[in-house]
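Left out: one protein chain. Kept in place: all the others.
Showing chain A:
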Amino acid sequence: MHVEVDQPKCVASGQCVMLAPGVFDQDDDGIVELLDADPAPEHHDDVRESAAVCPAAAIRLTEK
C-alpha cells in the first residue's frame, strides 16, 4: 500500500491521526503530515478507514 496526502485539501479534522497515529500526524496548524508513505500491513485497515472517513478526500491510497 502506498499513501499520499493532499495538504491544501486537508481541513484539519484530525480523524486520520486518531485512527492511524503512526502513519499520519498534524502540523502546528492541524494540517495533515504523512509520517509513513508505505505503512506496514498491520496498519492497512486503519489507513483505509482514515481515507474513508477523511471529510476532505485528502488521503489517496494505491493498493499494490
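Points worth noting:
The working rule: contacts are C-beta pairs under 8 Å (C-beta built on N, C-alpha and C of every residue); 3 or more make two chains touch, one makes a residue touch a chain; residues count from 1.
In this section, contacts and distances are computed from a predicted model.
Selecting from "Glycolate oxidase iron-sulfur subunit", "Heme exporter protein C", "aminomethyltransferase" or "Cytochrome P450", the unshown chain of this assembly corresponds to "Cytochrome P450" (UniProt protein name). Those residues of chain A that touch the chain absent from the view are 11-15, 17-19, 21, 26, 28-31, 49, 52-53, 55-57.
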